[in-house]
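Just one protein chain is left out here, and the rest sit where they should.
All chains are identified by letter, namely A and B, in their written order; residue positions are counted from 1 within each chain.
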Amino acid sequence: MQLASRRYDVADVMAAQEFYHSRGWTDGLPVVPPTAEAVEACLEWAMLAPDRPVGVEPVRARAITAEKLAVNAVMAGCLPMHFPVVVAAFAAMLREPFLLHGATASTGGCAVLLIVNGPIAAETGMNPTFNALASSDRASTVIGRALRLCLINLLDVRPGDIDRSSLGHPGKISYCLAEDEAGSEWLPLADERGMPAGASCVTVMAAGAPRQLMNEWTAVPEEILDTYAAEMRANMRHYSIWPGNYVIVVPPQLRAHFNAAGWSKADIRACIFEKARIKRAEWAECGKGAVVRDRGDREYAALTAPEDLLVVAAGGPAGGFGAVIPPWLGGKSRAVTVAVGACVDCEIP
Amino acid sequence: MQLLDPSHEESATEFAPAARLAALEGATVGVISNGKEGTRGFFAAFERELRQRYGVAQVVLRTKSNYSAPADAALMDEAKRWHALVAGVGD
Partner (left out) sequence: MHDAVAGERLGIPSAGIMTEAFASAAELMARALGADGYPFAAIEHPISSADGPALAVQAKRAAADCARLLTGAGG
């Protein structure tokens, strides 16, 4: 296998840390030294030639090769079996609707949320239960981290440089979860978004930090969704009113109530679509009265259509804890779902 | 230990196209088809044109097994025996 990346001689693992860190090639955490052997192992597993373009970043017309993704994936701590997920996710991020440059450069400081469906989640040891939204397992953590290292090193997305985020959020270190398909009676997210049933897929979304909610005082679906909708409305009031993709994460304890009442994800989407709306006048209650003007009665919806809500089953067994994950900025960046391994067989758009 | 550069490196290899043919007449032209829908009929007509209108002596048609991957080393080895190479159809 012919690798094109330049090579450097480094004394040992510790020296490697300083070498890579001083060149701005890390996220500040230690990196796994990327040897040719480790990179080749990833490429062989994914059956990708090193110079295979995974996609082209449109603003700079920059081709992103499998080799470069592999170098960064190894640095993040990925094993070969994690690599196909990294490739699929980055290919999805390079798709036009995701608006990669906008999402990663903006002052709004979003991170790339990655949701994994299908057999590859279990095969790689992803854990969709305990700590679903934070370092639940090795695979989720390193795959999420790989995406950020790729952005840093292949697209110069560094704080103060291309990345103009004011605050950002911890998801920029790693923001990856698997859906709890084994523990859910619902259709997987990827299936709902039009992918072949049972395929291993990734969904990427330019996302804000998770907003945790809790409701352990009702079994009525509409009331549970009132809590989710209230959190979405709060995001609209406090952060951004513009509609886009929202993710809601529903744990087992709350899913049980929906299942008992026979509610599907479609039912949830239809319900939230109606509930997640605010009037412009509400801005006056949270310090934004200056922009209400005479349009106080105008209604804004969090979702342009019910399909824009991504319902994800995940979380530990105990507690009525849910989460709302809002979009970076309305509909400027759209969530994108692709099949893992499909990029081997599809043309670069 | 020898470690790889994770950053985007500008394409180092200079690209210079190969020398052109003096003429197509009498040449062996290899066609690498990605085998996508419609290419068979297209390349059949293409071959007729090359032979009848341009006097190409021989057209070798090879269809890739994986249409999205580059032609493999064995095929590119075979291509070295051709006077010219045509690849298509990108869509």
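General observations
By definition in this document, contacts are C-beta pairs under 8 Å (C-beta built on N, C-alpha and C of every residue); 3 or more make two chains touch, one makes a residue touch a chain.
Only a predicted model underlies this, so the values are computations on that prediction, with no experimental measurement involved.
Residues 53, 56, 58, 61-63, 347-349 are the ones on subunit A that touch the missing chain. Annotation for subunit B: contacts to the undisplayed chain at residues 11, 13-24, 29, 32, 36-39, 41-43, 45-46, 48-50, 53-54, 70-71, 76, 79-80, 82-91.
As a convention for this text, only the chains that are shown with their structure count from here on.
Inter-chain spacing, taken between the CA centroids of subunit A and subunit B, is 39 Å.
Those residues of subunit A whose C-beta lies close enough to touch subunit B in the complex are 3-13, 16, 19-20, 23, 25, 33-36, 39, 49, 51-52, 62, 68, 71-72, 75, 149, 153-156, 344-347. In the complex of the two chains, the subunit B residues touching subunit A come out as 1-9, 12, 66-70, 90-91.
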